[in-house]
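Handing you this structure, nothing more for now.
With one protein chain removed, the remaining protein chains of the complex are shown where they sit.
Chain IDs A, B and C follow the sequence of writing; residue 1 opens each chain.
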């Protein structure tokens, strides 16, 4: 489902954010990506979501070589991918519900169904009743959960989450991970970037470890010492 | 140095973010504030930094009742307080160095000294050599560290940090906490909001625990079970 | 929990329903946008409306000057001075002949007595001329060409009269008419150039407004792109906003022009009255007004199109 073959990424005016990374994730598999700040976790997720293109190597998602995806294809690809952004990326002047509905608007879902599904997604992240608030009137952790609701609302085939629990307390973080695991269970491929070792130990999934852009470890589920 | 007396905060259109909180922090003391997402940690720090005013109760900082601080006094107060924001609050169209220099510009420090001190602060958070980058071209953890450098660059008497390590790996998080402890050692009062139990256990300081806006625990340094 | 789905397939209904939903959303967004910045919208519409009102007003003025010019050309009749001493019978005979000409609208006979009276009315010469022992003035025929007569037809008539032995002198305003025609042509060309320039200005103004909007919404645009909005989807609200701005400016331009018309109605009627109501001054009819509205809307759309092409960051990952 997601395959990296000798993928490198070098930003203009920077060093190598990723350096010869290869791995493959099956459909309905879930994995963590971890590593120090600046190790390349976000970059890896951005390549899968087609927010960036690799400088070298091949990224394949859902059997499609992303190098061949252009223009309209990019928007289409992103509609099939749900992404939680490390910096949330909410529209601050729209209500929480409008934010969560956004992927459904783009996909052309009718208004009534949009509202229903948005409300269900917000319920799942523990934000039931906050539909009409503006994101600026939420705590940061609440904002992060709005971003999570937006990523899952369209039930994407691929779910990417970049540090989705950086502003959540440990208990809530575990709940969110369980939610992601549910998506895995029904067939989504899930990739979560995190530096939270506690979480990685609790949720026993495969772990990819980055160090200065290189994939230095690929631990199967359960291999992580508790 | 920082005293809360029966402080409550109710946002318009929301429940009680803080509810009858009382505690006192001596000068050159350091404490953590912890609690679930939405517990009121950020609200507590915002009251100290005069970003919000309490609905009830008295907040005293550096022997000044903040209720009596108005207009010019607010800006003056903020210049004496260094704050790390949970959402970083960087100027995305200015270089990293310009961002870090901002408190010095506001305080009227000459340009040459500004540059020297900004560079030193960036060095301390591990961002030496990134002075001329735009924040948009940094990883989220790197952005967070720019925010930390900006908070410490003017050597404030009060240092407030809201989830300063939410995007940092555990090792870096500990280093940043040690940095804050250094400030404590030379006389700053330091208050850090975090949900990171690992960190709280490693850095043995006083811990204030919030739950739905109420102060439910106040553990002295070392009282936290390892 | 349902199985995951790609979002494209998540949409209910056919392609048409999806298309309509997307447009309805864009429409609502564009209107919200204009309402969010009422002052900016007002300013844009005012400036653009003014830019569009100018050529329209110019067109209106030119239209009337044209009529006025025709009337002037008409009023500048050909004066035919007969030989001194010719009798009334001879003058009347020539007048009859001329009235039969196709190019002639009217012929007025002026007797020597009438000539002297007119001369006496000239400032200060009254008492002097009253002392004249005898009337030295000739018969005069004032020949008014038809409005439809071309300059060359009138020139032929003048030539024919000059050849007549009964005629001492012919005064013709032909060169004046020719100059008026040239002026009219020049005015029309100036108007075309001005209209083009002002349309360009209007385009610039609406483009700048839409660009401002795009730049102040860069974050929103990025988020839309991140959740899979196509370029057309992102662009659409701005195009609609441009359309509205253009249309509103058109309305302002029409209103301004009609105001000008109302203000000028008084003086124009007076001028018309001085010409004995023969000018029949024209008001703008509905066709050019509708054309302007349409043109304004299209200009707005085009300005938005150009601005979005230039300023909407291409959604191409690097």
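Definition applied: a contact is a pair of C-beta atoms (placed from the backbone, for glycine too) under 8 Å apart; a residue touches a chain by one contact, two chains touch by 3 or more.
All of these numbers come straight from a predicted model, not from anything done at the bench.
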{"item": "Neighbouring displayed chains - absent chain, whole complex", "value": "B, C"}
{"item": "Full-complex contact with the absent chain, from C:204, C:258, C:298 or C:312", "value": "C:204"}
{"item": "Listed residues C:17, C:32, C:106 or C:169, member touching the removed chain", "value": "C:169"}
{"item": "Touch with the omitted chain, as defined above, among B:7, B:39, B:104 or B:192", "value": "B:104"}
{"item": "Interface with the undisplayed chain - residues on subunit C", "value": "39-40, 43, 47, 79, 81, 84, 115, 119, 122-125, 127-129, 131-134, 136-138, 140, 168-169, 171, 204-205, 208, 211-212, 215-216"}
{"item": "Residues of subunit B in contact with the chain not shown", "value": "12, 46, 49-53, 71-72, 74-81, 83, 85, 89-91, 102-111, 113, 150, 154-157, 182-183, 186-188"}
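Keep in mind that, in the parts below, only the chains that are shown with their structure count from here on.
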{"item": "Chains in simultaneous contact with subunit A and subunit C", "value": "none"}
{"item": "Chain closest to the middle, measuring from C-alpha centroids that were averaged per chain", "value": "A"}
{"item": "Remotest chain, subunit A as reference, centres from CA atoms", "value": "C"}
{"item": "Centre-to-centre distance between subunit B and subunit A (centres being mean Cα positions), rounded to whole Å", "value": "28"}
{"item": "Distance between chain centroids, defined by C-alpha means - subunit B, subunit C (Å)", "value": "67"}
